[in-house]
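Below you'll find the structure, written out as structure tokens, and then a few comments.
Only a single protein chain was left out; the remaining protein chains are all shown in position.
And now, chain A:
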Amino acid sequence: MKRKIFLNMSYIALITVVCTTVFLSAVAYGRYMSQVKEGIQNEAGYMAESLNQHENQSLDAYKDITISRITLIASDGKVLYDSTGKEKSMSNHRNRKEFKEAVKNGAGESTRISKTLKKQTYYYAVKLSDGSVLRLSRETQTIFNQVEGVLPVLILMMAVVFVLALALSRLLTGRIIEPINRINLEHPEDENTYDELSPLLVRIHRQNEAIKEKIREIKEKQIEFTTITENMSEGFLILNDKSVVLSYNTSALRILDINEDQCSNQNVLSINRSHEFRRAVEMALGGEPSEEVMEFRERKYLLMANPVTVSGAVKGVVLMMIDVTEKEEREELRKEFSANVSHELKTPLTTISGYAELMKDGLVKQEDVGRFSEKIYTEARRLISMIEGIIKLSRLDENQIVQEKEEIDLYQMTLEIKNSLSMKAAEAGIDLHVLGSPCTVSGVRQILYEMLYNLIENAVKYNDRGGHVSVTAAAMEGRATVIVEDDGIGIPPEDADRIFERFYRGDKSHSSEREGTGLGLSIVKHGAKYHGAKIEVESEVGKGTKIAVIF
């Protein structure tokens, strides 16, 4: 800005100075020339007058009183006299312009510039009364000489002008710029400096508004995005094409067990370098979406890596990490469950079909038929009870029971169960007794009966000869509670979580040492759930089990 103003000022000054000089010189030169010409003309007039009065004078007398060169030319053009004394060598002047004019009009003039341009001569000729022509001439300055003369002055002036322009432009720039600098770009419309600037300021103002709006929008989107990613339990990473982490969420940090410094702008390989992780990232960088299951810190994660492509080129990777530990475990359980079901259902059927085949083929002695039919019958009963159990469970699963709820005394019910189980207990040599006081709950009789029956039956079944089972039904802390306690074989801690699963049996070999379907506790669990009851299990291998159902 300063430079530009300075240059412009300098140009203007230069043009002004040059023009002024040229015009002034031209005017001055014109006046100078007219004065010179007038002088010579007057001189010539006096001399001619003098020569006309007194003929045959020696012109040498005039030579010393004038600086002009005096030439006398005869009427035929021959030079008669010249004050330089070279009249003899001079050529005929017949064709000179001033001579011709003088002969014709009585006076004539001409200006001739010598070849070098350095000199200019003014000639003035007057016709004398005797017909000869008197010519006076004087060397004058040319216009170039004139300009040459003023050139140093001109240069000096220019220098002064430049210095002035420099100082002035500095001052001016400062003055012009200062209000502009004072403009607050946040609120440009507040400062009213130059009218010329107001369109610009208005535009800046509008753009400011637009930018603010855009920033607000972007911030909102950012917040939205962060809220979404922060609140998901899945780990989320965005990598660029050099696999450097650009963005992440807290879940990702938690899953990969790192802090923020170890994550942002770091190569993802320095975060996790397991085989599956690398393969997923590599595949995605190659443009292929991929899924891998990665094991990390005892948990399993499903990695889903998707390439981010911009016009065909992979520009980054979006990586999701989903904890599938439970899912995988459930998968495992389901597999075990179906294996158990088929095994449990198949065992009695195999027995039945085996015995039946033997009888069909007549390989059984008459006296054994009773024993064999007995076997077939018990196995078939077992199968039926198992299927009944499954049906009950599936009903409970679907909440299909629409039976009326009624007030039921749990103490009364346990006594009933004790009576029906007392035979079995006596056979197994187990002491079964019921303690407590009447306590009522509202529930479905059939389901409650099944629950308690299964619990107490289990306590009897999984006990050793001479063991004890004590059942307590009472209201404790305001809630109806049934506690079944035994001093039987107990439940190993690793099985404790799984005893309520269908067909799960502590004895993995499913040997029929202690018969059972593996459905009993499952029915208890579902029944409790149906009645909104809580089950607490305390158990120690070899010492016994205590199961409490709290309504």
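One rule holds for everything that comes next: a residue touches a chain if its C-beta (ideal position, glycine included) is under 8 Å from a C-beta of that chain, and two chains touch if they have at least 3 such contacts; residues count from 1.
By definition in this document, contacts and distances are computed from a predicted model.
K.L.:
Quick one: find the hidden chain's UniProt protein name among "NADH-quinone oxidoreductase subunit N", "RNA polymerase sigma factor", "Phosphate-specific transport system accessory protein PhoU" or "Sugar ABC transporter permease".
P.N.:
UniProt protein name of the non-displayed chain: "Phosphate-specific transport system accessory protein PhoU".
K.L.:
Touching the hidden chain in the complete assembly: which of A:129, A:207, A:274 or A:394 does that?
P.N.:
Of these options, the touching residue for the absent chain is A:274.
K.L.:
Any idea which of A:84, A:129, A:226 or A:262 touches the chain not displayed?
P.N.:
Answering carefully, the residue with contact to the hidden chain is A:262.
K.L.:
Can you list where chain A touches the absent chain?
P.N.:
262, 267, 269-270, 273-275, 278
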